[in-house]
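Okay, so here's the structure we're looking at.
Missing here: one protein chain of the complex. Every other protein chain is in place.
Showing chain A:
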Amino acid sequence: MYRLAFAAVLTVTALPAIAEDGHDHLAEADGLRILHAWTPATAGPDALIYMEIENGSDRTLTLSGARTEGGQAARLVGFAYADGVETWQPLPDMPIAAGQDLDLTPRGLALQMSGLNDPLARGDTLPIEVMFGDLHLDVGVEVEAEDASAHSHAGHSH
């Protein structure tokens, strides 16, 4: 009986830690999940934000961009390698069908944010609101090393 009670106490005390770990890398609402939002550390006012989006809802959601608490907007951009020069071209709003995933990755897709007031340092978290039409999801974007090519927690399931 005492052992059971001890195990229950241990489980209850461990739960917040598990939830917090999950909260660091995962945002969820109405079946929509955003995992591993991250950006490389920046020296200037521009940043490229990457994340994994899973549309587990029963409707098509349209990714239209993001914005910070300070009001800076981020637009969806796609990587292009034209004439040997790396560029990011603006994209229109992007539908994600029910049950589909969309990965925003370096040299692929990204949310491009301009006009940041301060450089982003490794270890910082940038709170943003990712917009899917009427549905807005609050996400903490983790700032990785300047030369990072993936979220430090990428590959872990949540």
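Heads up, the rule we're going with is that contacts are C-beta pairs under 8 Å (C-beta built on N, C-alpha and C of every residue); 3 or more make two chains touch, one makes a residue touch a chain; residues count from 1.
The rule we apply is simple: contacts and distances are computed from a predicted model.
Between the names "RNA polymerase sigma factor SigM", "FtsX-like permease family protein", "Tripartite tricarboxylate transporter TctB family protein" or "FAD-dependent monooxygenase", the one given in UniProt for the chain missing from this structure view is "FtsX-like permease family protein".
Of the candidate positions A:Leu26, A:Ile49, A:Ala74 or A:Leu102, contact with the unshown chain belongs to A:Leu102. Chain A residues in contact with the hidden partner, per the touch definition given at the top, are 76, 78-84, 86, 89, 91-92, 94-96, 100-103, 107-109.
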